[in-house]
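Working notes, structure below.
Of the protein chains in this complex, one is absent; all others appear in place.
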Amino acid sequence: MPETNKRATFLTLGVLAFLAILPPVALALDRPYMVTLANRMLVYALAAVALDLVMGYGRMVSFGHAAFLGLGAYTVGILHHHDVMMTPFLFGWAGSNEALLAWPLAMLVAAGYALLVGAISLRTGGVYFIMITLAFAQMVFFFFVSLIAYGGRDGLVMFSRNSVAGTDILGSRVVLYYVCLGCLVAVLAFLVMVVRSRFGRIIEGCRQNEQRMRALGYKPFVYKLTAFVLSGALAGLAGALLANHSEFVSPDFLSWESSGLLMVMVLLGGLSTLVGPIYGALTLFALEEVLVAYTPHWQLVLGPVLILAVLFFKGGLYGWMTGKRTG
Amino acid sequence: MLFFIEQLLNGFQLGVTLLLMASGLTLIFGIMHLINLAHGSLFMIGAFVGATVMAYTGSFLLALAGGVAASGLVGMALEYTVLRRLYYREHLDQVLATFGMILFFNELVQIVWGRRPLGVDTPSWLSFTVEILPGVAYPAHRLAVIAVGLLVIVGLFFLIMRTRVGMWIRAGASIREMIGALGVNINLLYTLVFGLGACLAGLAGVMASPLMSVQAGMGENILILTFVVIVIGGIGSLRGAVVGAVLVGVADTLGRVYFPALFRLWADPATADAAGASLASMTIYLVMAVVLAVRPQGLFRAHA
Amino acid sequence: MNRLTRSLGTMAVTLGLGVATATAAEPVKIGMVTTLSTGGGYLGEEVRDGFRLAMQQEGGDTLGGVPVELIVEDDGRNPGQGRQIAQRMMQSEGVQIMTGSIFSNVAMAVIPQVVREGVVFISPNAGPSQLAGAQCHENYFNAAWQNNDLHSAMGKYLEDEGYDNVYLLAPNYPAGRDALTGFKRYYEGNIVGETYTQLGQSDFAAEISSVREADPDAVFFFLPGGDGVNFVRQFDDAELTDRFPLFGAAFSFDNTLVQAVGDAARGAFNTSQWSADLDNEANRQFVAAYEEEYGSKPTLYAHQGYDTARLIGSALRAVDGDLSDMEAFREALRAADFDSTRGDFRFNTNQHPIQDIYVREVVEGDDGKLTNRLVAKVIEDHEDAFVGECHL
Partner (left out) sequence: MTQALLRAEGLHKSYGGLVATRHLDLDLHAGEIHAMIGPNGAGKTTAMGQLSGELAPDAGRIVLDGEDVTRLSMPARARRGIARSYQITAVFEEFTVRQNVAVAVQAMARHHFRMVRPARRDPELNAGAEEALGRVGLLHLADEVAADLAHGQKRQLELAMVLATRPRVLLLDEPMAGMGNAEVDAMTRLLEELRSHYAILLVEHDMDVVFRVADRTTVLVDGAVLASGAPEAIRSDARVQAAYLEESA
């Protein structure tokens, strides 16, 4: 179990402080695009942190987490669409553009789907789990491609961001940024508590020796499913934020590449660290920005970096900086 | 009815391509316990090299040889440099490392061959149709794909079930130490098995190339379908791969034809076709879900 | 062009508005969000090459005598990616003029957002119906056609030629649906089958079987990018080309596709607003210059890129490279004061072209390669079907 030490605390607060002062600095330097870019990064970091709960602590290697992200985003997008078009959505309800309603719904939808996928895929393990989560994510991908009414393959353009309690404060890039940062901090704090709690200990126990847990009287399926659903719901929240950030929702959000990149963020940052994925997301986005300046073929570099990281850099960035190795 | 038979053949032809992919992937998993996402990249490399050889020589047979050899060599090089270090690692590590390979190869082929898809001509000596049943003319090339695929699979079964190498392979799957004690070089054996799987992927790539755009990222679509095939069939089982591939190929093709027709009973063509086509792409996943709900480990056990 | 006058003008504007329009002294930035990868990548490349040719003919980095900087990025035929790039161009580079859109799905995600932010967008290819009609915008111009146009013309041609049973095939995305709607505008015969494929699809076995089953007089298809190559080849493999002649808009038989498809395309008729052998002065010099620069015959995409650049150049010249008054710039664009390579060209009230549409045939050229030859004019001064819905 991760024991907090001074360096870890410093690294956690450090990255959060960096993210907190980023918008004023970027605007002072006349680099508004930095805020947009960092905001995207925040959203993906949130999803990656959620993924770390199942992948890092429970060793449930979900290759389909982008599906939760996409479901969250589509929930917000579709409710917005009906609200703007003033067309009935369900039972005469004409959707909503209210964040306080749409975001929890986004989490609920993602959680519901996670329950379904988890119930099937958690009956197996290991490599089956990887392929099944991937396949089901692909199924949701095709589901949204088929929804011509909501843009199909081309995605759904939003005409504005969500309102919050009737106000349009999210219209400001900076406000949206801090809302996303707030969500990230809250989720991070919550998950840190979760992994240290009784529930978290069960999840870790299941990872280390599921058979032993059963002999002690636990039903691993129930706890793993709960963790999976929790993680899915939080990824759904990230999706709701992503929809607001992009003002656009597309099946690409739930493509298999997107799922893969979330896994990469977790690994690069540090598996089973929760803070690590934030570093991972930061690194990946920064790497892309820097490399793209030199070559459009930046993934030619990313690929080998990834292979080397897997082979020789097991603890990820965070593990390396804290001097701790995990897994 | 004739229309149905023709579509059934189309389904078999997709199934055979999937089978060539799935047999290699499932062999590698069954023996080395490696999940290899880069298998799709090997498919792509086969297709690209095949298309290039074809463009320079005009010979489809040379293209086949070139594509298969290139995939095999790249596969063995990957095995030797990276993958053999991952056999005893977690699946998570294997997934991420081979995901890195996908990113690398997709960019590499774009640099080497450009960003436009290459077109491959059907070899002229296969550009005719065969009247398989009165009234059903079917392109010879597609029949050839089915025939070659079936031949290769039969050969593979023979290799594994009837030969000495096959015995080592089967033994290697269960007891690594013992096979080492028999004086067989296990590292070499693994490299060769991986090379064999890579060659099958390359073969699938070259044979499918006249039927699809040869472009970066072409391997991943087929890879995910292949995953569905082996999840349905049972990971590590060749027999399962055969059943799964036929099931997925036929379900996908028939779904693509009949779902839109079904939907047209209620909706306009554009909506019906989109909903139908996408439901068709969803069908195979639904089939997978049903199979897993009944048999969580797939239809067949490994090495059955 | 008098450099001094321009500097004086710039100074006057700067002083007068009190806004430091530093951009006026720097080159005008033009953002080109286009499709360079995927099967449709050659469309973007040819649009870009045509656009660059216009710049080179002025000596390199100017259009209409005004220094410009062209920033080209690949949207990968992906709406989300296109949006991100457009956002970066606007926020990071301060781009005020954008162009490049090839595929309508990307256009629908990019253009409404961009024009809302006050950027002028001139589409060199994509012309989705919504943007010509209800969602038209003063900042959006189309220098090519509205999506339906060329298909409508083919519908008229098949109607005139007396084909009574036609099978329709198009991908399921905005331009694909526009295409079939467009075809039906003037066509009144039987439609014996209508199939929507997935964009980027490569194996058409199932569709081809359906065509055979339906037994039409003619097949009208719209499969842009790489899709069309595969379709025509597989159609030919199935030995159906002689039984069911293929018709399409120019996109289905542009020179690049025709080379790739080979003999299967020989003799196919297609509709276009332009052809390399169209006889006017602007076109003759364009075709010659393009062949000289790139070593191949231009396609209609290159012509569209070239005309787009010349249109922007004419407007930049009119406002002297000063974009502080966007209304003046828009007014100059509306005037369309340039010699189009397609001959007569003017903007309708929805800022889409009014132009002639021709039918072409795929024949063997002087160099032995397949190419398109002008056959006849199908519609004169064609206006798109959506202009009435536009509030402009």
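Each chain gets a letter, A, B and C, in the order it is written, and its residues are counted from 1.
Just so it is clear, a residue touches a chain if its C-beta (ideal position, glycine included) is under 8 Å from a C-beta of that chain, and two chains touch if they have at least 3 such contacts.
Computed from a prediction, not measured in an experiment: that's the story for all the values here.
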{"item": "Among the chains presented, those that the missing one touches", "value": "A"}
{"item": "Hidden partner chain, touching residue among A:113, A:128, A:142 or A:223", "value": "A:223"}
{"item": "Identified contact with the non-displayed chain, of A:31, A:123, A:173 or A:196", "value": "A:196"}
{"item": "Chain not shown: contacting residue from A:86, A:215 or A:293", "value": "A:215"}
{"item": "Touching residues on chain A - with respect to the absent chain", "value": "1, 193-194, 196-202, 204-205, 208-209, 211-219, 223, 226"}
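Please note the rule applied: only the chains that are shown with their structure count from here on.
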{"item": "Distance between chain centroids, defined by C-alpha means - chain A, chain C (Å)", "value": "38"}
{"item": "Rounded Å distance, chain A centre to chain B centre (Cα mean)", "value": "31"}
{"item": "For chain A, residues that touch 2 or more chains besides their own", "value": "148, 152"}
{"item": "Where chain B touches two or more other chains at once, by residue number", "value": "110, 270, 274, 277"}
{"item": "Of all residues in chain B, those that touch chain A in their complex", "value": "29, 35, 82, 85-86, 89-93, 95-97, 99-108, 110-111, 220, 224, 227-228, 230-231, 235, 270-271, 274-275, 277-279, 281-282, 285-286, 288-289, 292-293, 296-298"}
{"item": "Residue ranges of chain C touching chain B (in the complex, touch as defined)", "value": "36-39, 41-42, 74, 172, 177, 180, 194-198, 200, 202-203, 205-206, 209-210, 213, 226-227, 229-230, 233-234, 237-239, 260, 262"}
{"item": "Chain B partner contacts - residues on chain A that touch it in the complex", "value": "55, 59, 61, 63, 120-121, 123-124, 126-128, 130-132, 134-136, 138-139, 142-143, 145-146, 148, 152, 256, 260, 263-264, 267, 271, 297-300, 302-307, 309-311, 327"}
